[in-house]
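The complex appears here minus one protein chain, its other protein chains still in place.
Moving on to chain A:
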């Protein structure tokens, strides 16, 4: 193609022209009103004109870099400036490839996409190709301890918003070629990077294929957080239970990869999804494996008790005080009755009032800016506290029940699972208020049936307890010694 060929200028077309001005106009038209696009025209020795186009803030670009870049291009072009030949491409590659990834594109739309992704475009007069340099370097926060999952013993690094940093945190722990990372993009407007990580030979082929298929199927305008992906790929979206595990901890992800799970890392969020998610997996923390196994087993049992009590305590209180007084030991019954004497509400209303107030306080604590947050706890202590009892609005036994339920719900290692149980507590209370223990039993049966029916990527939600795989129970009901655990094929890292 002839240089300076004005005739074949095709503005608006996908192809690029050889004329710098035409190309520039085309880009300016596309990037109209995009204030963060920067144009830097320059001139090379041979009176050859060119322009850098890039997004400010997305790349590692400064004055010195650009000057060096210009010199490098210039020296490559010295021999031959007539047309773009393979020689020049090779020369530029060898000069610049050391510091950054270079590519040539003659497709207009593809170049626009790359610029938006943070690459630096170099337009040269007389060339129908654009040189694209990957100088992406996003400003991110440093690696910090995860805010939602802290441990006493264990690594303190957590994922952050940049996908490549997150991948490096995983790679650091698995220095093997078996760790595969397949890249996808999703979101029509956001064009978000998604990486699917798994250990080849450990994760099942069918699972990997299923995950890829479901991630590939995603059709949405923008993905702002992995929650979007979670909802779009999960099996049953009308269930209150989370069917994937979400974590900020690289060690947790790696541990699960070693168990044959697949991780989905989404750009711009520190929360990594691990599939398939099962109920008992959501009740485990990596720390269970770092502490001595006796202690870890005891904590697991404590957690099971917490799961049951966070769901059932208020409803059992309602059922017993409303329908089955006889089951409460006489002395306790008398003390409950005497403290309820001044309370005008039935047990159900009383419990509902307190639980809603408690949930409200909790939500307020999350949303409020930190300096104000303290005020919430003061108000909370007064509302759900002695003052409410003194005013005769609630009875003190109920206060104890609500606090114990609160404590139990803080014990969930997975915040999402905790949310599900917080929500289910309310229908449970209604069942208890209408049908007593019978109502609780029937709703529990419904819930259990639902949980047993749930599947996450082909894995039953309640496995390995049911369908029973007795060999794996030693890592579910308690935490066995590593010597015993390593005998099973799928041990956790």
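In this section, contacts are C-beta pairs under 8 Å (C-beta built on N, C-alpha and C of every residue); 3 or more make two chains touch, one makes a residue touch a chain; residues count from 1.
In this text, contacts and distances are computed from a predicted model.
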From "Spore gernimation protein", "Putative ABC transporter ATP-binding protein YjkB", "Nitrile hydratase" or "Molybdopterin dehydrogenase", the hidden chain's UniProt protein name: "Spore gernimation protein"
Of A:34, A:327 or A:407, the one touching the omitted chain in the full complex: A:327
Of A:42, A:345 or A:435, the one touching the omitted chain in the full complex: A:435
Missing-chain contacts mapped onto chain A: 323-324, 326-327, 329-330, 435-439, 441-442, 445-446, 448-449, 452-453, 460, 462, 465-468
